[in-house]
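What you see is the complex with one protein chain gone and the rest in place.
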Amino acid sequence: MTTDAAPDTVRILDPDGSVVDREGREAIDLKDEDLRALYRYMALTRQVDVECTALQRQGELAVYPPLLGQEAAQIGSAYALGEEDFVFPSYREVGVAVVRGIDLVEYMHFHRGTRHGGIEDPVGKRFAEISVPVSSQILHAVGWAMGAKKDGRPVCAIVYFGDGATSQGDFHEGCNFAGVFGAPVIFLCQNNGWAISVPLERQTAAPIWRKAESYGFPGVRVDGNDVLATYRVTREAAERARAEGIPTLIEAVTYRMGPHSTADDRSRYQPKEEIDRWERLDPLARYRAFLENEGLVEQPWLEEVEREGKELAAEVRRGIAGAPPRDVREMFDWVFSDVPPVLQRQKDEVTELMTEEEHKEQEDRDA
Amino acid sequence: MTTDAAPDTVRILDPDGSVVDREGREAIDLKDEDLRALYRYMALTRQVDVECTALQRQGELAVYPPLLGQEAAQIGSAYALGEEDFVFPSYREVGVAVVRGIDLVEYMHFHRGTRHGGIEDPVGKRFAEISVPVSSQILHAVGWAMGAKKDGRPVCAIVYFGDGATSQGDFHEGCNFAGVFGAPVIFLCQNNGWAISVPLERQTAAPIWRKAESYGFPGVRVDGNDVLATYRVTREAAERARAEGIPTLIEAVTYRMGPHSTADDRSRYQPKEEIDRWERLDPLARYRAFLENEGLVEQPWLEEVEREGKELAAEVRRGIAGAPPRDVREMFDWVFSDVPPVLQRQKDEVTELMTEEEHKEQEDRDA
Amino acid sequence: MPEVTMAQALNHGLRFALENDERVLVFGEDIGKLGGVFRITDRLQADFGDERVFDTPLAESGILGISVGLALAGWKPVSEIQFDAFSYPALDQVISHVGKYRFRSAATLSMPIVMRIPCGGGIGAAEHHSESPETYYAHTSGLKVVIPSTPADAFNLLVRSIRDPDPVIFLEPKSRYWSKEDVDLEPNGLPIGRARIAREGRHATLVAWGGMVARCLETARAAEEDGVDLEVVDLRSLVPLDVETVVDSARKTGRVVVVHEAPMTAGFGAEVVARVVEDAFDSLEAPVLRVTGYDLPYPPATVEEHYLPSVDRILVALERVLNF
Partner (left out) sequence: MPEVTMAQALNHGLRFALENDERVLVFGEDIGKLGGVFRITDRLQADFGDERVFDTPLAESGILGISVGLALAGWKPVSEIQFDAFSYPALDQVISHVGKYRFRSAATLSMPIVMRIPCGGGIGAAEHHSESPETYYAHTSGLKVVIPSTPADAFNLLVRSIRDPDPVIFLEPKSRYWSKEDVDLEPNGLPIGRARIAREGRHATLVAWGGMVARCLETARAAEEDGVDLEVVDLRSLVPLDVETVVDSARKTGRVVVVHEAPMTAGFGAEVVARVVEDAFDSLEAPVLRVTGYDLPYPPATVEEHYLPSVDRILVALERVLNF
């Protein structure tokens, strides 16, 4: 099994779960409970993700972009972070949110269309707002990292984006600023092979991880479906960033096993044989095989995780299904720190136009 | 004399004019008259450039960005092009304009503030409008090259920009499109060490020529003060581009021996010792020494070139000094292919407001 | 005259242009195999080949930047931007080059560039997918800005925009993509620069464009029940603006309300007000009012119907101008 990964790819586990890089595996500073936690997060994420797709099909979410297949890339990297490190997600990082303890109901309000952003108090939670304009969040991470460095804090930022995002000017400007200012930031590119319907070879003529050289910092390609490998390279990158202000570009090679979003029809463009090939590279199966081989998990524990995942998914469903819209009036208070006359007038207009029914509903909710 | 150029730098002539790369020199397909032409263009350019700075000091140009010191980078690369190849300049490419036979008076109207762009009929002249927003013209070159390739024409585009331009998103997007579509284009970066007052190390943490790797095409660093070297690498790049659709990024390492523009005060930021060092690396002196060493030129010829340069400079002066403003009314016809009512109304307003004197002046001019 | 949706009419328009002018190129993100997220380019790549219909890397500044170069090489670039808010990364190329290149060349060349942008709200989309950026474009000299409100005009205007030697920002009201009507597949409609009386009426004039034209017509039907006879003007073309048609209507009714989705402040509605006031002041019986999106970032989908001008909000404004 070497045909499935390009050379220079960091990999610790083979697709069948056996350890191919014994030294690398030993070098990982994780206790057994951490090793189990990685699986648990992946499994919880999988269940939430599948549930959210179902919620969208049932009309409870407006649209949802599944991360199916990308769990190892997200969980391994997120697990490598410290509490004070700051995460800058795109729109597909539910796995990262799970690891970081983000309230998933709050998060899913973004996809329900109840509130933008998804995160209240992002600064407190060290988890930025969901960012849709592709690659734009990269610069936010760099700016935050520059700022944290100015404060002398031993922290780093990590920013998630896709293969398509590397084509944008903001990707370039972000990496370049990071190189010039020695910003403690990790650029975590989940190369899932596709930007909606556009395959990687239409995005760029060079390997993504090699682009780091343009900015004077290290780049590394990792098997994005190997959670131990993504953990390891992120951990090393975080250490370099915090200790030396060295940014790292990580290309986690993975695959989008679902549609781009629930609005997408991937059968129009993903070749059947490619889908089948990656089906066999499922990151959860691989890692479970490893844990079983190593005798780290047993059936009851796996069942418990399964149950926990169901419960978490159900919790998300309970929290989000049927959730009422927010009171539109409060949004007029969100634009500025004060409410200028024009917004006050518009707010008054909205208030007047609300039907009695709506007023009543709103009062009930407020009570 | 090796300390003045980084390793990996293509160089044929040493700063004292002696040939350091004999093989490279032999490989150059230039006849003696071509070798002389290179000098002639550099010398003409130098005179025009100096004259334009003087014209600005005398209030005849609004502002002028000298290319002093960058003659070898511009003339060598421009001379390597074919007639049908298309030049996309920034705002500092007077040397390229000289080689391409661009009407310099027309061109200088840009700097006088008489007309934007500087080039009438850029398509016919294969020389695009002067472009000020840093790096924005890069994408135009790529688009043109894509279009020419679609027509199956054996041509290429060349786009000029500075070291500072490499920090912009458009540089990245342009290179990336070129790599993906195999656009026949040459990215000619004149790394003159400074973007106004910002030195290269604040622009990027990596060598410019290495950035080509990010896009899957070759990059080359060349001694930008060695006209034979810039000729050679551009010639090779043009051949690759036309024959195989392979773009090339050329970093021509040179120095801005003048201010950023006549409005600038470089003593605020360029270190004295740096200025002195580069003074000794003047591209004209170097190439003249080569020509003299090789017995290719003699004093009378050099004097003739000197005289010709003076004449060209005088011609520019005659054409541009005191040139009247254009009739503002015609500009209302330039916005669209037709004149919509609002512009017609505004044109009428301008016409009414013109004083009798202005009307008369204009009529005299039209007659 | 087949009955088609606006989305299909646009597909027909592109097809018509590709067939009738071999210099037309169609490109953008996901417009090839996928046919665009709204399927406006459906099957065009299959039918015209991937030299003329092609996907680009994910970079909007790149897309508009190469459009300039392609135009200089004698092609007619027609790009698709996936959604309104994703047109912003291209603004520098649009403002600094697309709108200026002809001027800069002293009119020695043309920039026959079309930039298609699905825009507007009302379809329950996520953040950044419902904005109305027309003001940014209309305020930029050198750009024509058009927006159809019906399937037939979508076809007509698109074909005309692609034929036009000048840059055209072609806005497509997403909320009308699925509206249907019989469409003449020849560009026989009104030219760019002319407004359309979508409904004749005597008591007041509603001026709108894109998705709000249908809402104004709905309002007119509602008002009719109260004996109020509204005229509805569909601008179609914001630049050039057909002031004459708007002012004629204002003179006739004496009362005007402008309706748009974009936020109020400095929205294009203000321009319409200013032109009406300038040219028809003495005919006005009441202030010219605006009913617009509020000065918020476009809000989440579940409250967008509070944000977009509703029939009720338009009626409130009408009441004010009718009783002034």
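Quick notes
All chains are identified by letter, namely A, B and C, in their written order; residue positions are counted from 1 within each chain.
Please note the rule applied: a residue touches a chain if its C-beta (ideal position, glycine included) is under 8 Å from a C-beta of that chain, and two chains touch if they have at least 3 such contacts.
Everything numeric here is computed off the predicted structure, so don't read it as measured data.
If you put the hidden chain back, the residue from B:Asn176, B:Thr204 or B:Thr254 that touches it is B:Thr204.
Residue in contact with the omitted chain (choice from C:Val183, C:Leu241 or C:Ala301): C:Leu241. Checked against the hidden chain, the listed residues B:Gln58, B:Asn293 or B:Gln346 yield one contact partner: B:Gln346. The chain that is not drawn here is touched, among residues A:Ala141, A:Met257 or A:Val297, by A:Ala141. Only one residue from C:Pro57, C:Pro173, C:Gly269 or C:Pro309 touches the chain missing from this view: C:Gly269.
The chain not shown here touches subunit A at positions 86, 115-117, 119-124, 128-129, 131, 133, 136, 138-148, 150-151, 157, 169-170, 173-174, 176-177, 180, 331, 333-337, 340-342. Residue-level contact of subunit C with the missing chain is found at 61, 85, 88-89, 91-92, 95-96, 99-100, 103-104, 127-128, 135-136, 138-139, 141-142, 239, 241, 262-263, 265-271, 273-274, 277-278, 281, 284, 286-290, 295-297, 324. In the full complex, the hidden chain is touched by subunit B at residues 62-63, 91, 109-117, 130, 132-135, 164-165, 167-170, 195-198, 202-204, 263-265, 268-269, 325-326, 328, 331-332, 334-335, 342-343, 346, 349-350, 353-354.
The rule is short, and it goes like this: only the chains that are shown with their structure count from here on.
Comparing the CA-atom centres of all chains against that of subunit C, the greatest distance is found for B. With each centre defined as the average position of its C-alpha atoms, the distance from subunit A to subunit B rounds to 45 Å. Centre-to-centre spacing of subunit B and subunit C amounts to 40 Å, using the average Cα coordinate of each chain.
Touching two or more other chains at once are residues 169-170, 173, 176, 180 of subunit B.
Multi-chain contact residues, meaning those touching two or more other chains, occur in subunit C at positions 56-57, 59, 61-62, 89.
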